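Only one protein chain is missing from this complex, and each of the others stays in its spot.
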Amino acid sequence: MSQTVFAPWSDPGAKPLIEFRNVTKRFGDFTAIDGLSLGIYEKEFFALLGPSGCGKTTMMRMLAGFETPTEGSILLSGQDLGRVPPNRRAVNMMFQSYALFPHLSVWENIAFGLKREKQDKDAIDARVTEMLRLTRLEKFKSRKPHQISGGQRQRVALARSLAKAPKLLLLDEPLGALDRKLREETQFELMDIQEKTGTTFVIVTHDQEEAMTVASRVAVMDEGRLVQVATPPEIYEQPATTYVADFIGDVSLIAGRAKPAGERVEIAWAEGQPPIVATSETSLSTDQSVHFAIRPEKVHISKERDETRPNLLQGKVEDIAYLGNISTYHVRLSDGTLLKAQSTNHRRLANRGITWEDEVYLSFTETAGVVLTE
Amino acid sequence: MRRLLIAVPYLWLLALFLIPFLIVFKISLSDITLSIPPYSPNLDLSAGWSGLVDFVRALDFENFVFLTQDDLYWKAYLSSVWIAFVSTLITLAVGYPIAYGMARADRSWQPTLLMLVILPFWTSFLIRVYSWMGILSTEGLLNQLLMNLWIIDEPLQILNTTTAVYIGIVYTYLPFMILPIYAALEKMDDALLEAAEDLGCSRLEAFWLVTWPLSRGGVIAGCFLVFIPAIGEFVIPSLLGGSDTLMIGKVLWEEFFSNRDWPVASAVAIVLLLILIVPIVLFQRNEQKAREAEG
Partner (left out) sequence: MRRFSWFNATSLTLGFAFLYLPMIILVIYSFNASRLVTVWGGFSTRWYGELLQDEAFLDAAWVTLRVAVFSSTIATVLGTLAAIVMVRMGRFRGRTLFSGMIYAPLVMPEVITGLSLLLLFIGIGLDRGIFTVVLAHTTFSMCYVSVVVSSRLATFDTALEEAALDLGCTQAQAFRLVTLPIIAPAVISGWLLAFTLSLDDLVIASFTTGPSATTLPIKIFSSIRLGVSPQINALSTILIALVTVGVIAASLATKRRADAAERDARAAIRT
């Protein structure tokens, strides 16, 4: 049984649905988007991720038509969107505040966009019913927005923006107003709906877990630029910069100097300590200053010194964060560097040997971490 | 303690609001006489029960019948309601764009704009009406301006006409229209308009389908706040209106001070109140609904 992997971005023949070409957006002196180029493909679930003020919302608003680029152009199916006003674009948006019309019922809210297209009544009726079914809102169709729960409102907003079957759906922090548990459920619902409708989704979020969960590709942004555009596993395992490594998940960074040795690279990080041995895909020059980034779950922690393990480091436990299923140990190395190690708690608390102030040995394989040059 | 707290304002309002009102009602059923006070009957408490019976017997609806016979009165009622209605519509047409502009203005400007709308309210009503007398008179600034611009050859007679009354009502009651509409518009989330455009509305459609319905509560409140007091208005018609401008507040005043016919004046007042009850009740309902929608 063979299944083709969905990866149009690695197919040189594929034409992107959305194309940003050298787009710059300035507000007065402030440059929100700085010469940005990007392609988003049909049926993608694309996430724009970054801290507030990084320009992700501006990008989304340019797609929706609420802002126009100062320089460069944005293409939808090969056509320049230019100054096409928002009401003439085959693009719909789900607003962060949901922006449900308070004076209209759930049904009327969903029908709002269809009525603007002057479709006949039966067609509108059928489409709204379909949307209500898709979002499981049939029971609430005659309620007003203030008479339903936050999660239901979120689904109304989704149904309303999907009703016109847009080529592209924009979601602005769609789950921000929901509590954690509901948010997790809704993430899967969103993915499900995206798959069913086959619509291209672009989601803006500052929540890295959300982006990793739902997206086929994630674009990490900082100060109006794209730092890295890649699939969630690539972003996590192969972050391009220390910024991305730090922004996504938990990471320990060790500064040092590189000494390439064939496939491998030795990193001298502290006086009198053996260098860290790692692999690197980029070619490095001798004595180049680098950062070695490693995820806590890839670091093994033990009280016994096992000489057969690679990259064996010694340190003292400073803090333990007990999270139930796992524990994270903050270990101070001899030169003062802090390294985090994680272990799953497959034994009951009393049986685990490591506690505060213990001398411990950390180790990791040569491929566990990444060598970063910026 | 609790009883005393309730009793003080309660008794005050009973004595100075409810009882005077009952007196008006009673006198409206009495007859005019040339004595002092100029009406009869008066309740003669020393005569006991028979005095009370005589008193009640002497009351009748003669004055109310009189109001229906002399067409001055019903014409005055009708024209008061009509003038109030028309000026409410004009005030809405003038006030809505101002309230809309205020709500769309930069956030940091809004307190200042709000203060500029409220400021005239603190200024004397009389002076605000008076300020138009110098502008609208035949030798006034408006006529001077229009003649200098060669728009008209002869001065227009605006002062002492119903037009001047419209101008006066619109001018003095404008803040009452602007404030509730502004309050409604200001609460509105900008994202709603973007959502409407995103779903295919032009700006005009978005205004008509989203902004207007959401500001309707404020519009209704503003209209009542202008309409209700405008019906009983006295100062504006007597300073700006002409002899042919009939408004019931002015009629009542003249009936009382010039004709000294207290029973008829009282009857005029009672009928005026009956006319006002309908818009007042509707207004209360609207407010109630607004409160429920918020709470």
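As written, the chains take the letters A and B, and residue 1 is the first residue of each chain.
We take it that a residue touches a chain if its C-beta (ideal position, glycine included) is under 8 Å from a C-beta of that chain, and two chains touch if they have at least 3 such contacts.
Predicted model, so just to flag it, every value in this text is computed and none were measured.
Undergrad: Just to verify: which one of B:Thr68, B:Thr123 or B:Gln288 makes contact with the chain not shown?
TA: Residue touching the chain left out of view: B:Thr123.
Undergrad: Using the touch definition up top, pick the residue from B:Leu13, B:Val53, B:Leu72 or B:Ala293 that touches the left-out chain.
TA: With B:Leu13, B:Val53, B:Leu72 or B:Ala293 as choices, the missing chain is touched by B:Leu13.
Undergrad: On subunit B, where is the contact patch with the chain that was removed from view?
TA: 1-2, 5-6, 8-10, 12-14, 16-21, 23-24, 27, 37, 94-95, 97-98, 100-102, 104-107, 111, 113, 115-120, 122-128, 130-135, 137, 139-141, 144, 171, 174-175, 190, 193-194, 228-229, 231-235, 238-239, 249, 252-253, 256, 262, 265-266, 269, 272-273, 276, 280, 283
Here is the rule we use: only the chains that are shown with their structure count from here on.
Undergrad: Quick one: report the Å distance separating subunit A from subunit B, using the average Cα coordinate of each chain.
TA: 60
Undergrad: Quick one: in the complex, what on subunit A touches subunit B?
TA: The contact residues of subunit A facing subunit B are 64-66, 85-88, 91-93, 95-97, 99, 101-103, 112-113, 116-117, 146, 160-161, 164.
Undergrad: Under the touch definition given earlier, write down the residues of subunit B that touch subunit A in their complex.
TA: 189, 191-192, 194-202, 205, 209-210, 213-214, 293
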